[in-house]
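Contents: one structure, followed by commentary.
Every protein chain of the complex appears in place save one, which is left out.
Let's turn to subunit A:
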Amino acid sequence: MSVASRALTGAIRGYQLTVSPLTGPRCKYHPSCSHFAIEAIQVHGAFVGAGLAGWRLLRCNPWSNGGVDDVPAKGERLFRLTRNNAAMLTDQTSARPI
């Protein structure tokens, strides 16, 4: 990992340990934005990873539906409007779709 990647990851870990527990769970996505950011930096490096994390933060707003959204693998399309999710729920649930 490069110096930039380490610095960013350290900053995010710092956020997770200090600020995040104060606010309680609030991310609409799984993995949460901060976990997504760490993974994105690990997979894609500091520059692209930070871009992906920023894009995720923008998508984590009151008008999105949230859900499972994984870091895209290398070579996959990076910036999607919708989620990157290989494992959507396929089985029928009893609740009426809204």
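What we mean here is this: a residue touches a chain if its C-beta (ideal position, glycine included) is under 8 Å from a C-beta of that chain, and two chains touch if they have at least 3 such contacts; residues count from 1.
By definition in this document, contacts and distances are computed from a predicted model.
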Ask   = Which listed name, "ATP synthase subunit a", "Membrane protein insertase YidC", "ABC transporter ATP-binding protein" or "Cytochrome d ubiquinol oxidase subunit II", is the one UniProt assigns to the chain that has been left out?
value = "Membrane protein insertase YidC"
Key: Contact partner of the left-out chain, one of A:Ile12, A:Cys33 or A:Val71   = A:Cys33
Remark   = Missing-chain contacts on subunit A, rising order, are 18, 21-30, 33, 57, 60-62, 64-68, 83, 85, 87-89, 91-98
